[in-house]
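The complex appears here minus one protein chain, its other protein chains still in place.
Order of writing sets the labels: A, B and C. Residues in every chain begin at 1.
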């Protein structure tokens, strides 16, 4: 079957255009990553659903506050990771198979967040929950750190962006991973203290990153 | 690893093309938002699923009418928000970090709708349910209002679209948020009256917006 | 904040490019529709999931055959609808607000299919189930018919594609809707007969559409 005149397209036939192969491939990786981010961030609500047949809905809804809190935190977390991922991919000049594999590992930890976030919402005072959530976040940061390091070592970033990544994203990732790992022993003493550590790093992190961004501007 | 001749692409290697950085970034934000909209609108059916082993399916299916009603309402709501978001992003001339953060807040409330819609379908006569659903819709409108205001104040809209947003979308959002907030005290008197308020604002809103659009044409 | 040199992009800033507004808008509608299709088709598996703690998994898995059958049917149904939607949008020369609204109504019925398909898999011998599934499919066809009619009446299709839609897609949609509606009274006599009607229309439909496509080539 030959493709017909493009002005009168047939039933699902046509030439696959390849004017710019690398652009198509790169866009597929980016849009696949974005798909996983969008799905994970939307599935965060799964911890909130209320089964049918609950006797006192008002009470049940009021009891959902910790779930809503976990939802808010995790939405902010995934949103920030998405922005950082966004920036990293905008800085990439080229990519290869190992970087795509590292990106899949990174996405595997992103996709776990709806699960660990649901556990956080329903069992936030349990040490095991805090350990699981903190481990998940630390793994996301370390996987992202791996992607950035690989890209830096193999000289895959655009000249202008190289220094930004080295000075800004590398330490940010390591500090975040460190705080999440440090919160694990803290959780054995107090789950509340561990949770506050995450909030602190977010608020301070936002300020620091804004200042760094301001310096860079 | 160097990218090979584009005519014979390798195993997941290539140059990341950056002919137009801003276009790539902007498209990612738009497609991420669309992803969240598409997933949220499709997850609306979650309130409808019937567990295995129900004794009288006919009866159970007939009892799903309120869930189907909630599905229809929420699908229309998300659809309308998507069209408005669509129009707003088509009017943007440029964007920055805070606008992206505001957009994430907006999406967080959109992503909550499958949850609040499920509760509305299963417990639509409870005051708490109406309060939760109305609050969710009001928050979507207020977050969107925040995005539009920010874009207007920082002069981010195209000249032709600025007046449209100011005269059309700003009041529409505020009126909708007002009606949803006003329906909360009404719900304590009658949940039916609160629901009818939402329907009324939709039907009237559609007519008003068509008229405004007609004037603008 | 002004956008910087595109060679050194900032933290999520940039100009929103609008070289071709209509193209961006059209692509958003298409990719939003595709998102709903992709999510609905993937959520079809929800009827299959097995709860934890089942005593005899082998038995439970063997009992999933009707669910797997419903999955196969519904996957083929959504796949065919997607191909038809695909062809219709490829034939569109322009679009307007009402067509987008019709498209949302169409997508609302597509997004219902994971629910009605799950019910079909779990309660396929119940009359109510057949009625619900047949109604869903008839509504998809009628909504699609509405989109095509609207586009034909408002002269929105490309000249070459107009006749194809009129001669091929319009009757196909009406015949499919008719068969699904006709299967509803049949289901009251025999649910098996109703199911076989659907299979027949698929197998015959595929042959007829291939012949029509062959004639058109």
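Everything below uses one rule, namely that a contact is a pair of C-beta atoms (placed from the backbone, for glycine too) under 8 Å apart; a residue touches a chain by one contact, two chains touch by 3 or more.
Being a predicted model, the structure only gives us computed values, none of them experimental.
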(request) Name, in rising order, the residues on chain A that touch the hidden chain in the full complex. (result) 1, 3, 6-7, 9, 11-18, 21, 24-25, 28, 31-32, 35-36, 39-40, 43, 46, 97, 100-101, 104, 107-108, 111-112, 114-115, 118-119, 122-123, 126-129, 132
(message) For review purposes, identify every residue of chain C that touches the missing chain, sorted by number.
(response) 18, 20-23, 25-26, 30-31, 34-35, 37-39, 41-45, 48-50, 52, 54, 57-58, 61-62, 71-72, 75-76, 79, 82-83, 86, 89-90, 92-97, 100, 154, 158, 213
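Operating definition for what follows: only the chains that are shown with their structure count from here on.
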(message) For the identical-sequence pair chain A and chain B, what's the CA-based rotation angle in degrees, nearest 5?
(response) 90
(message) Nearest whole angstrom, what separates the Cα centre of chain A from the Cα centre of chain B?
(response) 22
(message) Multi-chain contacts only, two chains or more: what residues does chain B have there?
(response) 18, 21, 25, 31, 35, 39, 43, 97, 100
